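Then we have subunit A:
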Amino acid sequence: MAVAARVAGVLLTAFFFGLTFEGIGRKVTARIQKRYGPPWYQNFIDVLKTLTKHGWTHGWIFDFGVVMALGGVIATLTFVPLGNFVAFPGLDNFFVIVYLFTVGALGMAMGMVGTGNPWASIGVARALTLMLGYEVPYLIVITSLLYNFKTSNISTIVEIQSVNGWNIFRFPIGALVAFICLQGMLGKEPFEAPIAPAEIASGPMVELSAKYMGLLMLMNTFMEFVEISIFVDLFLGGGNYFEFLLKYLTVWIFAIMISAVLPRFRIEQAVYFYWTVPLLLAFIQVFLVVAGM
Partner candidate 1 sequence: MLYDLSEMFREALSVPYYYLPLFLVSVGIYGIVSQRNLFKQLVSLGLIDTGVNILIISLGYIQGMEAPIYSAVTPIAKFVDPLPQALVLTAIVIGVGVLGLGATLLIKIHERYGTLELDELKFSKEHQRWQEIMDDEGDVGV
Partner candidate 2 sequence: MQNILLVAIIGSVAGYLLSLFYRRLGPIILLLISLYAFAMLWEIPSNTAENFLGYDVLYLTTLGKYFALLSLIVFSAYAIFNIVWIETLKTPHAFNALSILTLAGTLGVFFTTNLVVLYIFWELTVFASLFIVPMSKSEAKRAAVWYVTITAIGSFAFLFATFLLYSKFYTFDLVEISRNLSQLPKPTIWLVVCSMLTAGIAKSGVFPLHVWLRNVHGKAPDTFSAVLSGQLVKMGSYLIALLLSIFPVTTLFPHFYGGVNILSYILIWLGNVSILVGTLMAIKQNDMKMLIAFSTVANSGYILIGLALLDQVGFAGGLFHVFNHAIAATMIFLSFAAVVYRTGTTKIDELGGLIHRMPVTFITYLVGIISLAGIPPTSGFISKWMIFQSLVSRGMFVTEIFVFVGSIGSFLYVFRPLAGVFLGQLKSKYKDVREVPIIMQIPMILLVLVTVFFGVFPGQVLEFIVGAQKEFGIDAFQYEGTKLITSMGYWDTWIVFVMFAVGFLIAAVLYLITPKGKKIPLEDQYTSGEFLHNFDLYHYASRFYAFLEREYGDHPSLENLYASLVNALKSLGKGIDYLVSRTASAYVFWLGVILLLLWKGW
Partner candidate 3 sequence: MITLLIAVPLALAFATIPLRKLARLILPVVVLANLVILFALKPHVGKIIELGSWPAVYGITLFFDEVAFYFLSFVNMMFLVISLITRDERFSIPLLVMNAALNGLILTADFFNSFVFLEIIAITSYIISTDKDNALGSFKYLIFGGVASIFYLIGAVFMYVQGGTLNMAYSSYIIGMSNPELMKTALVLFAITLLVELKVLPFGLWVPDVYGNGSALTPVVLGSVVSTATVYLFSRLSLTFVDEHLPPVFYYTVLASIVLSQLGALYQKNLGRTLAFASMASMSTVVASLLTRQESVVSTALFYLFTDALAKFVLFTVYGNLGVANFRNAKTTGIAFTFSSLSLVGVPIFAGFWGKYYLLKALFEQENYVLAIVVLVSTLIELAYVTKWNIEQWFAKKETTKGEIENIDLPFVQKLFVLLSALILLVIGLFPQLLLDKTNLLAEKLFDFQLYRDIFFGKGGM
């Protein structure tokens, strides 16, 4: 029963704070762009409103894809440690989380392409290509951490940091690379080509309406939560629940601020970028780790 409570805790945290932080992010973006911006609870309104409307569907795969996307991300979320708050201690294997994560992504991609709209296909193709770009340096950096600590459990690394100090100070280059990759994962500028509303009509989201939109907004929130949480856990020392949320908010605002002022890369430029600068930096980090520095 304790497990169920912990799982519920993680999910509710992600729901409330995820949406809240998104709202704050919108506010921050607006202020940077000299606008007033929506209130912090705007995202709750958006989700609830969309979920109560009647929408359109393009067939069962569309419905199935949406459910699979949300379900997959929820499943992933339950394994992510929020600082020292872990639903399944010992089971937070990094690779399991990364790969479980793709279930949701696949569900979304499948459902959206299932609408039959080519803009969605283009968006998904771009998203996958971008993924090919950022995952490689990201995984290299993270695996260098795992190699260094001889474990692939995230919470173990969190524990080690509480003794040794944050990894962002021990591995500054790695943290930098991971953050650049995080920007791509979040789909924020300058790596925003898969969605690009002005170019491909929001790409995967082109045919979304009502509750489908709402469910995918939730999914998106959860995805961001997973991505940032892993970064916070691995580099910023996790900490207790509230420290964790604070760190989370910091990273999130930082990412938002960067995205607010940058234009977007073309997709192959993004891949090229990822495979040159961050990958090189990642290998410098690897060299330092292997050399024991």
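The candidates came about this way: all candidates are chains of the complex that A comes from, given by their letters.
In the analysis below, a contact is a pair of C-beta atoms (placed from the backbone, for glycine too) under 8 Å apart; a residue touches a chain by one contact, two chains touch by 3 or more; residues count from 1.
Remember, predicted model here, so these are calculated numbers, not experimental data.
Candidate 2 is the one that touches subunit A in this complex, out of the options 1, 2 or 3. On subunit A, the positions that touch candidate 2 within their shared complex are 7, 11, 51-61, 63, 66-79, 88, 90-91, 93, 95-96, 99-100, 102-103, 106, 109-110, 113-119, 121-122, 124-126, 128-129, 131-132, 135-136, 139-140, 143-144, 146-147, 150-153, 156, 201, 206-207, 209-212, 214-215, 218, 266-268, 271-272, 279, 283, 286, 289-290.
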